[in-house]
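Missing here: one protein chain of the complex. Every other protein chain is in place.
To keep things simple, chains are lettered A and B as they appear, and every chain counts its residues starting from 1.
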Amino acid sequence: MAVTKVVEKEKEVTITFRIQRYMPEKDEKPYFKEYKIPITRGMTILDAIAYIQERVDNTLSFRASCRMGICGSCGLLVNGIPRLACQTQVLQLNTTVVELRPLPNFPIVKDLIVDFTGFFEKHRSIKPYIIRPDVSDLSDLDKEYIQSPEEHLMYLQFSYCIKCGLCYSACPTTYTDELFLGPQALTQAYRYSADTRDNGIEERLLIVDNPHGCWRCHFAGACTMVCPRGVDPALAIQLLKKEIAARRFGAKPRRELAKLAPPPKEAKPRPNIPKPPPPSV
Amino acid sequence: MAKVREVRNRRGLLGWLNPTKFNLERWAYTLHRVTGFIVAVYFYMHVVVTGFRAGGREVWESIMATLSNPLVHPLELIVWGSLFYHGLNGIRLTLAELGLIVGKPSRPIYPYKPTSLGKTQRAVLFLVMIMAVILIILAGVEMFILPAGGGG
Partner (left out) sequence: MRESTLWLLHIITGLLLVLFFAVHLAEFSALVGGAGYEEGLTYTLLSERAQNILYTVFYIVFLATVTYHANYGLRVLLIEWLGGRWEKAINILLILLGLAAVLYGSYVTITFHLMSVGV
């Protein structure tokens, strides 16, 4: 049977985009501007705003980089829900009017661009790096730590965070409380504390155990709902609270610091594997 | 250069009160805090009102006569409902915050199914909602239907 391919002309739909505009030197306050553009199947919100910028209104500003959900630059409030513009297809939304606003809880720089300074400062404040009792461990690049797959799985999920700020803009505590660390920073506090290579859990638990730390999370779960990477910040924060509560009740966690693996011995390559080419640089 | 106004763009209190488009737990969150506030306000009023008994029989009977008002009953039902919901949901929150019903970290594979909003936690949430509704209905029957039936 001959394979026949029917090439249909892609249907075009006209969708109205209501986009929040704001030019701080010029405008009193943010306002909405409407654009009607043709959308075909598969076009993402990012494609649509790029189309508007190229062909309709080149004063529109937005931020994007990888256009494939890795860099976390293109977070927007799409019809009231924080989403990555590059991972949301316009026709999936099933509406004829798409409202785009900059992520809430971040100060607006211009149009759809927001300022992440405070967000990154909070992230930095929880010491998002591996803390070792002996710093020389980390500088010796030939050595590595021993960690079992089970131990790896304790934090793997939380290490997928791309710092896109969607959870931070969805969290209802962050709506009003500017000092609250936010789901992202708290999740990272747990991610590094749950890592067996890390010895800084005591330090980090003291940082998050403050009036605007992890106890201001009341498990609304909005962070988990909007997370584009399946990180589940709500889970991490609850586990963080459990860790602190257990310690306050005197439970000493059974955990050994991951040891350094002994330096590798002379390795013999298998016979039938070809040699790598010589380095070109 | 013109003066630059900073737009903080926080959603604020109104955004906090509005859980539309978000998940069920987000609704439960707003409801939990609103009911908590109602119960706290009622508690202080309750302390003051029940305190009138120390004034003696006349004072107590006059305050009870003031409060035996058909307008007070629906308000009381709101307080009862708030209490039931807040207590039951409080148990769910305690279980969740101590890490008992939120599951364990796992390898996220698309489409992601976060365990903290997963089956166990949702089951507890639905149980809480159903029990709260049943208790509110019972309280309503006790408050409005039984006295009207002539039981007195």
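We take it that a contact is a pair of C-beta atoms (placed from the backbone, for glycine too) under 8 Å apart; a residue touches a chain by one contact, two chains touch by 3 or more.
No experiment lies behind these values; they were computed from the predicted model shown.
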Candidate in contact with the missing chain, chosen from B:7, B:83, B:102 or B:125: B:83
Contacts of chain A with the absent chain, listed as residue ranges: 173, 176-180, 209-213, 215-216, 244-245, 248
Residues in chain B touching the chain absent from view: 13, 33, 36-37, 39-40, 43-44, 47, 50-51, 53-54, 56-57, 60-61, 64, 67-68, 83, 87, 90-91, 94, 97, 143, 147, 151-152
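Note that in this section only the chains that are shown with their structure count from here on.
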Approximate Å spacing (C-alpha centroids) for the pair chain A, chain B: 32
Complex interface listing, chain B residues touching chain A: 1-2, 4-13, 15-16, 19-23, 25-26, 28-30, 32-33, 93, 96-99, 102-103, 105-110, 112, 114-117
Contact footprint of chain B on chain A as seen in their complex: 22, 24-26, 28-30, 79-81, 102-108, 114, 153-158, 160, 170, 172, 174-176, 178, 194, 218-222, 224-225, 227, 229-232, 234-236, 238-239, 241-242, 245
